[in-house]
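Now for chain A:
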Amino acid sequence: MFKEFSKGLIKENPVFVLALGLCPALGVTSKVVNALGMGAGVIFVLLGSNIFVALLKNFIPEKVRIPAYIVIIASFVTIVEMVMEAFIPSLYESLGVFVPLIVVNCVILGRAEAFANKNNVGTSILDALGMGIGFTLALVAIALVREILGAGTVTLIPVGSWDGIITIPGLSQSPARVFSLAAGALLVMGYLQALINWATTKKAGESK
Partner candidate 1 sequence: MKGLKTFSRGGIHPHGRKNLTNKKEIVTADIPETLIVPMAQHLGAPAEVVVAAGDEIKEGMLIGKPAGFISAAVHSPVSGTVKEITDVYLANGMKSSAVVIEKEEGFIPAEKTKSDSWKSKTPQELIEIVKDSGVVGLGGATFPANVKYMVPKGEKAEYLIINAVECEPYLSADHRLMLEKASELIEGLRIISKMVEPEKVAIGIEINKPDAIEIMRKQAEAENFDLEVVPLKLKYPQGDEKQLIKAVTGREVPSGGLPIAVGCVVSNVGTVNAVYEAVALGKPLYERTVSVTGLGVKNPGNFLTRVGTPISSLLEACGGIIDNPAKVVVGGPMMGFSIYDLDTPVTKGTSGILILTDEESGSGSRTACLSCGRCVSVCPMGLNPTKMFKFVDHDDYDSAMQNNLMDCKECGCCAYACPANIPLVQGMRLGKKMARKKKVS
Partner candidate 2 sequence: MTDMLKTGSKLALICAVAALCLGAVNMVTEPQIAKFRAAKLQEALGQVSPGGAIGEEVAADDAVVISYYPVEDSGAISGYILNLKGAGYGGDLIILASFKPDGELIGSVLMEHDETPGLGKEAENDWYMKKYLGFKGGNIPTSKTQLSQADADAISGATITYTGIGNALIAGSDFAVELGGK
């Protein structure tokens, strides 16, 4: 049981290993806080859609499977979007356009297709949580590197009077701006993935 949950963290990490959901992984990761917000949104949508797909899998006809799934997903996304905008406007502000993008996050449909479609509600929930958390971890990792290198800061959630921004002295005066742009995002993604490859193969070698 626990495996359904834990596999998403590293072994089948949606971003680094399955290479899904790449656009948000790169698009929102110029700041750590965005990564966190995006991750939260994705976890919610993944949970909702995995539950509903698992529930409805027998009801939905094969031929319209994907349209049906995506409608379910889109509903959850729209709900997240509307609720967030209405009740936590500050978070909505900082995530901006990335919330509707959750719809097209390949991870979500991918999980609906590959997992919830074949499993019961309980395991689907675990899968969703695992994948969602794995996704969030990946985003945060990317965002940390990008923000530190590209802006010299780490932006977290503001608490009280603290604005949530940690500034790295020196770096923040003249950061390597490219890392906050598209090019840097792709580079960071590549190297992180390579790092994970290297670490996992090394581990496999050691456990032998």
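How these were chosen: all candidates are chains of the complex that A comes from, given by their letters.
The rule we apply is simple: a contact is a pair of C-beta atoms (placed from the backbone, for glycine too) under 8 Å apart; a residue touches a chain by one contact, two chains touch by 3 or more; residues count from 1.
What you are looking at is a predicted structure, and each value in this text was computed from that prediction instead of being measured.
Student: Taking the stated C-beta criterion, I'd like to know which one of 1 or 2 contacts chain A in the complex.
Tutor: Result for chain A: touching candidate is 2.
Student: Which bits of chain A are touching candidate 2 when the two form their complex?
Tutor: 30, 56, 59-61, 63-64, 67-68, 71-72, 74-75, 78-79, 82-83, 85-87, 89, 150-151, 175, 177, 180-181
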